[in-house]
Structure formats: structure tokens, C-alpha cells
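Every protein chain of the complex appears in place save one, which is left out.
Our next item is chain A:
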């Protein structure tokens, strides 16, 4: 199937928002999505964007059952390793179920890799949930390695009230 991979624009935020919800549903946590289309427009397409996007698009005659031509996306941003320097973080990678098996996921990831390398990055990082066997297998096949398993690195966070208390100096 014909498809194109291109940089996301402001106009794509409606479809990105739709697909973010679809991905959250796939991960069984759609009630946790607080970001709106408007937030995406502001956070991704203003002077100092917090993320960048790429879209997988199919021609009109291959549109989805519900009439969408934008059928996959990836959101990424630049990070920094204090050991190795510039890095790129792939936050989301998603292809609509009816368009899977056509290498669109690989093409999106390849594009993020290209853009990262062009920006001087020497590594690409991302997170996978441990129950997501098909994604784990896909990534391991692409030459990725599991830092949590191999080095014992745990992802931690301090959010909401805990963050507020920390900011106020409470212990």
C-alpha cells in the first residue's frame, strides 16, 4: 500500500489527538488523557515546541473505514544524556489497527531515527509497557535493547501533590 511519511503541521493536531486517544485505549488507559487538540497546537507548534510530530498518510482511495487518511503518527523530542550527549526520545508510535502489517510503524521509526541522527543524536530512547509483547518483540527485532532489564534502571516520577510538597520544601 502507498503511504507517505511527513512532518506534522498544526492542521494535523485534530487527527493526532484522535489517534492519541486510540493509542490510550489500546493501552487500556484512555481516561488518563487530559491533553486536548488545543494543547497540542500550543505545545507542539509555537516558537519553542515541546515536541515534534510525524504523520503516516495514505491516499484518499485507501482511507480508513471512518474516512481518515492520516493513519499513523509518532511524537518525539530531543533529550540529553550526561554520558553521551544529544539523544532523541520517541514518546508515541502508533498505526491504526486496520493499517498494520504494512511496515508503516517501521517507516515512522526510521524517520525519527533519521531526524535524530541529523540533529547529532547518538541514541534513541523510548518506553514500552511490559505486557505489550508484540511491541516488545517488534523493537527487539529492530536492534533495540531493554535498559530496564539489562541495567536495572527503573523509571520513577514525582507528580501532583508529591511534586507540590517537594516544591514547598515539605518532607
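Here, contacts are C-beta pairs under 8 Å (C-beta built on N, C-alpha and C of every residue); 3 or more make two chains touch, one makes a residue touch a chain; residues count from 1.
Here is the rule we go by: contacts and distances are computed from a predicted model.
Not every chain of the complex appears here, and the one that does not is recorded in UniProt as "Diamine acetyltransferase 1", selected from "Diamine acetyltransferase 1", "Protein TRANSPORT INHIBITOR RESPONSE 1", "Latexin" or "Ribosome biogenesis protein WDR12 homolog". Residue-wise, the contact with the chain that is not shown comes from A:124, picked out of A:58, A:71 or A:124.
The chain not shown here is touched by just one of A:59, A:85 or A:101, and that residue is A:85. One chain is missing from the display, and on chain A it is touched by residues 16, 20, 24, 29, 32-35, 39-40, 43-44, 50-51, 75, 77-86, 89, 91-92, 106-107, 109-110, 113-114, 116-117, 121-131, 136, 139, 142-149, 151-169, 171.
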